[in-house]
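Every protein chain of the complex appears in place save one, which is left out.
After this line comes chain A, so read on.
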Amino acid sequence: MVQWSESERTIINGIFSHLDYDDLGPKAFSRCLIVYPWTQRYFSSFGNLHNAEAIMGNANVAAHGIKVLHGLDLGLKHMDDIMGAYAELSSLHSEKLHVDPDNFKLLSDCITIVVAAKLGKAFTPETQAAFHKFLAVVVSALGKQYH
């Protein structure tokens, strides 16, 4: 089980309580599709993803970005059993969606970047460390049911 200090819990809850999912979800997800274009392989049904402009203007991308970012709420609600909380989603991504688990790390890097851009100087090294730890645990949990 992952141990969280009081400071880490405070920081992580703080980030999410002020998070604008409708803004950052689309930003993080579209950035992932642009910076790591091979991730587009899972979204052939989304329509035009031919260039950065198309991706950033794509309504399916935006909607999915919001959905995915809300996926982190599960970890937030169950910080003391993140592995258990994501068991079902992990199976889904492995058995139904067939997503290479390395993609979870790519997306989490993009989430970090857009949160950093939004928070600016408030995204201190300590804040980054706590957020990074949280995302890393979620990423690990999402990869747990792969075999």
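Just so it is clear, a residue touches a chain if its C-beta (ideal position, glycine included) is under 8 Å from a C-beta of that chain, and two chains touch if they have at least 3 such contacts; residues count from 1.
The working rule: contacts and distances are computed from a predicted model.
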item	value
Chain excluded from display, named as in UniProt, from "AP-1 complex subunit sigma-2", "Hemoglobin subunit alpha-2", "glutathione transferase" or "Nicolin-1 isoform X2"	"Hemoglobin subunit alpha-2"
Which residue of A:50, A:77, A:98 or A:121 touches the chain not shown here	A:121
Omitted-chain contact residue, chosen from A:91, A:112 or A:140	A:112
Interface with the undisplayed chain - residues on chain A	30-31, 34-35, 52, 55-56, 109, 112-114, 116-121, 123, 125-126, 128-129, 132
